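Of the protein chains in this complex, all but one are displayed in their positions.
Going in written order, the chains are labelled A, B and C, and every chain counts its residues from 1.
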Amino acid sequence: MIEKFLSVRNYSEKICSNLITEDFVIQPSEEVSPPKWHLAHTTWFFETFLLKPYLKGYNDFHPDFGYLFNSYYQTLGDRNPRNNRASLSRPSVEQVYKYRDYVNVHMESLLQTAESNKDFKETLILGLNHEQQHQELLLTDIKYIISQNLNPPGVFSLPENTSQAIGLNWISISAGNYPIGYSGDGFHWDNEREKHVQYVNDYQIADKLVTNGEFLHFIQDGGYQNFNYWHDEGWKWVNDSQTQHPLYWFKKDHKWQVYTLNGVEELNLNAPVTHISYYEAFAYSQWIQLRLPTEFEWEIASGKFNWGERWEWTQSAYLPYPGFQKPAGAIGEYNGKFMVNQMVLRGASIATPQGHSRPTYRNFFHAPMRWQFTGIRLAK
Amino acid sequence: MIEKFLSVRNYSEKICSNLITEDFVIQPSEEVSPPKWHLAHTTWFFETFLLKPYLKGYNDFHPDFGYLFNSYYQTLGDRNPRNNRASLSRPSVEQVYKYRDYVNVHMESLLQTAESNKDFKETLILGLNHEQQHQELLLTDIKYIISQNLNPPGVFSLPENTSQAIGLNWISISAGNYPIGYSGDGFHWDNEREKHVQYVNDYQIADKLVTNGEFLHFIQDGGYQNFNYWHDEGWKWVNDSQTQHPLYWFKKDHKWQVYTLNGVEELNLNAPVTHISYYEAFAYSQWIQLRLPTEFEWEIASGKFNWGERWEWTQSAYLPYPGFQKPAGAIGEYNGKFMVNQMVLRGASIATPQGHSRPTYRNFFHAPMRWQFTGIRLAK
Amino acid sequence: MIEKFLSVRNYSEKICSNLITEDFVIQPSEEVSPPKWHLAHTTWFFETFLLKPYLKGYNDFHPDFGYLFNSYYQTLGDRNPRNNRASLSRPSVEQVYKYRDYVNVHMESLLQTAESNKDFKETLILGLNHEQQHQELLLTDIKYIISQNLNPPGVFSLPENTSQAIGLNWISISAGNYPIGYSGDGFHWDNEREKHVQYVNDYQIADKLVTNGEFLHFIQDGGYQNFNYWHDEGWKWVNDSQTQHPLYWFKKDHKWQVYTLNGVEELNLNAPVTHISYYEAFAYSQWIQLRLPTEFEWEIASGKFNWGERWEWTQSAYLPYPGFQKPAGAIGEYNGKFMVNQMVLRGASIATPQGHSRPTYRNFFHAPMRWQFTGIRLAK
Partner (left out) sequence: MIEKFLSVRNYSEKICSNLITEDFVIQPSEEVSPPKWHLAHTTWFFETFLLKPYLKGYNDFHPDFGYLFNSYYQTLGDRNPRNNRASLSRPSVEQVYKYRDYVNVHMESLLQTAESNKDFKETLILGLNHEQQHQELLLTDIKYIISQNLNPPGVFSLPENTSQAIGLNWISISAGNYPIGYSGDGFHWDNEREKHVQYVNDYQIADKLVTNGEFLHFIQDGGYQNFNYWHDEGWKWVNDSQTQHPLYWFKKDHKWQVYTLNGVEELNLNAPVTHISYYEAFAYSQWIQLRLPTEFEWEIASGKFNWGERWEWTQSAYLPYPGFQKPAGAIGEYNGKFMVNQMVLRGASIATPQGHSRPTYRNFFHAPMRWQFTGIRLAK
């Protein structure tokens, strides 16, 4: 367990290993947090939910950190407002790394001595999964932060712009009742429960994602200029934001380029399109006279196609499953309170840490969000 | 058919019969339109979709009205922006009434001579249902407009503040597959199709609505001050808007009063609570440790309880049914393009015109909206 | 005195005589008030400052009107917020006219019997001048309100678009100390006092205003596209508002048209340019390598040229004269509290009522405001 713990903790630092100090404090928009904040917040989680309740005689690393690094747990009192994270130069990055070390050392002690209390174990696993979620956000936030600069450099290696296999096949699923949701013993979020039955009609789902080249046809056919393909609020979004292509695309000498975490590259037409909003995913599906799958259709068929490169927008709103119960205490604020006005994404992305994905996993974002590695899989 | 037509058309004018000219031009917020606009827009619908295509030699009443009274049909070209409806003093209310008469007279001619063309008939029925939808909006918009005044007078008689029967019973429904959606020959909106199967678990649903008195307990118990009951964005909404009670409630001499279309009345504790947002409906359900039904649960059980006084918030987002197809042309913009970030309401309200309700009807509003006659029915 | 009183009061109603009821309730932007409000507010002034203190046994016309029709006098308690004037359909226009009649009748009684108390007389004169100020605003607000409509009609006759005499002469003034400010016995505002000395250098001032034709040269020479002529915030204003010409100008069939209170007319190139902001007046002066006069230069030379068609922007900020004292009570809020971030205009306009102008009169508006009959006189 100690090994697992340290391995997860180390990966967060590995993600940041090519950053310079200045990169750690930038917050270009409210939903993109400074890397320093992620590193401290995930540490605060272990300190708050494990060291304080379980390690006798544990002393807080710093009395201000509870206020500074709580994200949104109202149960735990006042917090530094989310949109104010970029105004804080202190604590220094160096001090945040010391905080990580301090908490790691105490966690190691705790892990060596802790009784195998069920609550303790569950919270530990939760903390590790929490940090893994933030690892994915770290990568996407860093990408967004670095991209704000003129001539942004590469800072991490991910196969973002790699071709997928060629040749689309349609997978057919027969109508009927299917089980949905998590039912095993392993780790899962509260929003994956309860396992329940969902009836679906006959449908077909693509075994490949929509590629950059295919999306380019939509652009060239005037997709961003034709209201017919868009939701009413999607059309407003396109016009207000003057969006004409996926995030990170730009043209240089008449060629499409794309900023990736590896640096600027020529756009690979065979790579799956990414960094598109729900509005764009929907508009694309309308243009090609198909549709997005529901999250249920996705889950039912998920054993029959490859997934894991893009978070895939579904046509399902983020709502509680039948019998959903939010856990007591601060942990209960993790998922339930966000179940309105967001759309479900299924799968995982190239930024998702190893072992942090499963067919029942439900991710969710607001419809205009594009800074995650989102993608499009079609259904009919 | 002529009789039906005139009866619907007359009711719009009846709704406005106690207004003074000044009331017709007010737009206190973007979603509340001036009554003058409703009267002209519903008329424009008949002119655009029936008189122009079907009545030979028909001359537009006025060349500007297409621009002024199109609501949101992009297919039909530019429109006066929605938030600008209150800046137009012209045409006068009198001229709008002349417009109505002019279109009515020509519609009568058309109805006497029109062949029983299927398209024509369907569009006529659509136009009448469209006007009925606007009659409900007229009443709720007028209520909101008049309420902006100091000491607002009564302008229409509706049993808003009437007691419902006492004694709550729980209706039990067994788990299984049930048909959902419209399947008959009568009029229905595109969003009610296709009829399809939905699996539901065992559940119970209340045969009565939550009352003002019950909601008052929530208020008195600090419901508006406790974040635990609220969605994250609902809690933000409560704090930003400083909401402490349903819309139109106010206290005078320590007694709860309520503004109704009949004028100011003492709050009837046995009347169903109304003018609450989805956030409030959800928070109430959390406080009382129950939940809102899904739209499917509502529809399945709808034969077993009385409904029709309040539009009832459900826990379902407004999404397309399986097999949903938007119609071709401007009519296709009626429903489909709004299927994101709205919640479904089921039932009907005291402001719904006679004959304009059925168990499969899906209404939808954004979560913070309160100016409709919304209500709460609980499930478990 | 009664005759004078009634004459002023009647003129306000004459200004509105071609309006329809709907025109009276529109407020297209915060600084443009509904005509109904002007008619009631000027009446409220007489009721509050004369009838209540001086007419024994006077009964308020309506208990709500103090709240509704106070403009900005904090001394007198809460008010309906300024940006909310368009949300009030009640009281009706008819009732506002009744209010005017009621106050007029009581004022007549009072004027017949009142002792010639100095305070009373001064407040009466103040009230009449106050109503005259609002008559000018009524005309400019009505113009703005009607112009919001498609194909706006004419509603009042003013020589807006009339040629001025041709041939510009420069008037030379010698350097030295000059008296500035009001010193006689007649009516004047507190901001015109104290009379004091101002030293000016040798300067020359134009005896004519800049014309539409001259301003057109500035436009054609790219004046709105060249930052060099503009203040930093003026340049931001041009770009944010996308301003390309004076307010009310538009092109039809390649010809410049202008909306006037008489209706739409072809732009008269020999008429003085009007409806331009301070930013535009300044930019024009920079382009032609001259400058705007200070308010002192204007006043000193004002006996030597014709003025009274346009309010003329000066290069002086609105600040207190030496020895300025604000009067006690609510009247003290009339001028002093606005003496920051506004520019002084001198002269009068075609909308200024007869007898309501003098060389020491100081008008003031924020730099971006354009809905008054503003103009440009150059100096060097």
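Here is the rule we use: a contact is a pair of C-beta atoms (placed from the backbone, for glycine too) under 8 Å apart; a residue touches a chain by one contact, two chains touch by 3 or more.
Every value quoted in this text rests on a predicted model; they were computed, and no experiment measured them.
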item: Which displayed chains the hidden chain touches across the whole complex; value: A, C
item: Residue, one of C:115, C:185, C:232 or C:253, that touches the chain absent here; value: C:232
item: Contact residue for the chain not shown (choose from C:12, C:135 or C:198); value: C:198
item: Chain A, residues in touch with the chain not shown (by the definition above); value: 20-26, 28, 36, 64, 67-68, 84, 86-90, 92-93, 145-146, 148-153
item: Chain not shown, touching residues in chain C; value: 72, 74-75, 175, 177, 196-201, 227-228, 230-235, 278-279, 282, 315-317, 319-320, 322-323, 337-341, 343, 367
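In the analysis below, only the chains that are shown with their structure count from here on.
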item: Angular offset of chain A relative to chain C [C-alpha, multiple of 5 degrees]; value: 180
item: Same or different contact residues where chain C meets its copy chain B, judged by the half mark; value: same
item: Length of the line joining the C-alpha centres of chain A and chain B, rounded to whole Å; value: 37
item: Rounded Å distance between chain A and chain C, as computed from the means of their C-alpha atoms; value: 58
item: Chain B, residues touching no fewer than two other chains; value: none
